[in-house]
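Note that one protein chain of the assembly has been removed; the remaining protein chains are unaltered in position.
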Amino acid sequence: MSNLNNEALAGPLARIRLSRRSWFLIAALAIAVTPLVFQDSYWRTNLIICALNVMLAIGLDFILGYAGQLNLGHSAFYGIGAYASTLLIMQLGVPFWAAFVLAMALAGVAGMALSIFAVRLRGHYLAIASLGFAVIVHQVLINWISLTQGPLGIYAIRPPPPIALPGLPVISFGNPANMFYLVAGFALLFYLLLQQLVRSPIGDTLTAIREDEVSAASLGINFTVWKVFAFGVGSAIAGAAGAFYAAFVGTLVPDAFIITESFTILAMVIVGGMGTLIGPVWGAILLTLLPEMLRGFGDLRLVLYGLALTLVVLFMPGGIVQAAHILRARLGRLLVRPPTGAAQP
Amino acid sequence: MLTVALQQGINGLVFGSLYVLVALGLTLIYGVLVQINFAHADVVTIGAFAAYFFTFAFGGNYLVSIAVALVIGGALGWLINAAIFAPLRERGSELLPLIATIGVSILLQNAMLIWFGPIPYPFDSPYSNEVIRLWGGTFITWQNLIIIVVSTLTIALLYAFMKFTFMGKALRAVAQDRETAALMGINPSQLIMLTFVIASALAGMGGAMLGPILVLTPFAGTTVIVKAFAIVIIGGFGNVEGTIIAGLLVGLIESYTTQLVNPGLIDIVVFSLLLLMLAFRPTGLIAEKREENV
Partner (left out) sequence: MTPGASASEAASEGGALDSEGILFEASGLHKSFGGVRAVRDVSVKIPASGVFAIIGPNGAGKSTLLNLMSGLYQPDAGTMRFDGVDLVGLPAHRRVRLGLARTFQKIRLFRQLSVLDNVVAGFHVHHAIPAWQYVVHAGAFARDHVRCRDEALALLAFVGLERRASVPAASLAYGEQRMLELARALATRPRLLLIDEPAAGLNAAEVEKLLDRIVALRARRVAVVVVEHNMDLVMQVADHVLVMDYGQVLFEGSPAEVQKSPAVIAAYLGA
């Protein structure tokens, strides 16, 4: 169906096309308002976890959805970020924000290392290699007791230091609302960064690599460099999420970064719609908050993840984003009758 | 000293042959479909639970329960292929089926968690405790002997099937070139289904025999599956001989490493080996290189 036909049918709905700036303002507004709506501390905790998951999901989407690299080890970078920042702060007395940046860098480097290592591997081999990498990282975290305290975990991790701006009350991050603003704010920032990259020729390059590496090389694209780049950026963002996670939860155990965590992030990306950037945001929000809302379901949460993932792949591989498009087209057709003599395909 | 070495060797063979059973399933599926079935692990777990319930809740003979697990495994394989791989085959995506099986795996594992709970089930087969004395001061439990005998028989039968029967050759034909095989009058879909059923039956059987020697929880399969992946890669995806050799090797390496190092480090050793393999010989120890045709 040509675009022309679609537009004619979608009618007034097609004209509701908000500019990027409007969406940004809406998002910022939503973030600002949310803690005011959810005053309950249980919900505020969930919202922070939600924001962390959004960060993880968009990072993975950059690697998987755009560069086409099947990374099943994303939890490893999350863990590296969390442990790196925590150990830097508690063992070496590094100030929080410096540790934050270093943790991001370390996670990013780890991602690039995995990518360089796996550079000749396609599809399934890369999936297994990344899985193997995640298992190794997890086992190292458990077994290197002198460094990480092993399964006993690290306790009494402090939140980010309070910020004192002149003339305003001190912003303390022990307060969940402030912590939410911080994490969600960074999530929005990372989203914007990735969006800008994707809208630039880099986005075209990554898509080309995803579609056909050999073809991309024939156009001058050094796919190795770009795969490593995508991995580096995506895993650095996961590292940032890890640093925030540690500072928020206050305790750190290796089992928070078990490989199943990689699968749940993957589920968020796929259910949301991989390769769309906004899709994984919705996927993360949905898969974090929905199971909490159906509170009595406890253990069923993961069953729902598995079910959602399988059904989406089978019936709606483009995820929520695809469903939204279809819905919009159907709704458009309901509202507007095609003009007589309209062009038919 | 020698006794210990020999004993570890026997243990290594026991685990090795079970790994081979599980890994063979994966490699067969990959050979025919060029797809990885992540839910394979859960077929193993379900096989173990099936055997457990048949033996203890139903009061059946343990040896028969192995056959029951085999059948249930096969049925599950049929279901997974029919529900996931067959419908997705037309789409031609390489990654979607894999992701779908991840979804199924999460689903099955957590469903089992809800039904069976996280507490390990004490799966003591009637053969676990009696031992046979062997030469050099080593011994083997009846359970382990059964494992070795049954596994070896099954693997040998499978190998013979692949090499010498028409079906087996047809299977290999489909693995090498699906279109041409179809032109030769072979129905790829049926053969793929057959492969799945055989592979999953093997997994179920492996689970039934693993039940008594592993910790039986809904996650029992996962502990084995990640090693099975390592084995399939070392042996070469789709390569039956390679998988057999690699599986026994991994079993032996694991067995000897437990003596020397902390068990938690075994995973690190095996996976580092895996990553090294992927770096230098991604096609496996024995497989040949294939140039990409543009």
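Chains: A and B, in written order; residue numbering restarts at 1 for each.
Everything below uses one rule, namely that a residue touches a chain if its C-beta (ideal position, glycine included) is under 8 Å from a C-beta of that chain, and two chains touch if they have at least 3 such contacts.
As the structure is a computational prediction, the values presented were derived from the model and not from experiment.
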Next item on the list: Could you tell me which of A:90, A:109, A:202 or A:286 touches the chain that is not displayed?
Entry: A:202
Next item on the list: Would you indicate which residue among A:22, A:91 or A:222 is in contact with the undisplayed chain?
Entry: A:222
Check: Which parts of chain A are in contact with the chain that was left out?
Finding: 2-3, 193, 196-197, 199-202, 204-205, 207-208, 211-212, 214-223
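By our rule, only the chains that are shown with their structure count from here on.
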Check: Roughly how many whole angstrom separate the Cα centroids of chain A and chain B?
Finding: 33
Item checked: Residues of chain B defined as touching chain A within the complex -> 30, 34-36, 83-84, 87-88, 91, 93-100, 102-111, 113-114, 226, 229-230, 233, 237, 262, 264-265, 267-268, 271-272, 274-275, 278-279, 282, 292, 294
Notebook entry, point to check: Which positions of chain A touch chain B when the two form their complex?
Noted result: 70, 117-118, 120-121, 123-125, 127-129, 131-133, 135-136, 139-140, 142-143, 214, 260, 263-264, 266-267, 270, 299-300, 302-303, 305-314, 317
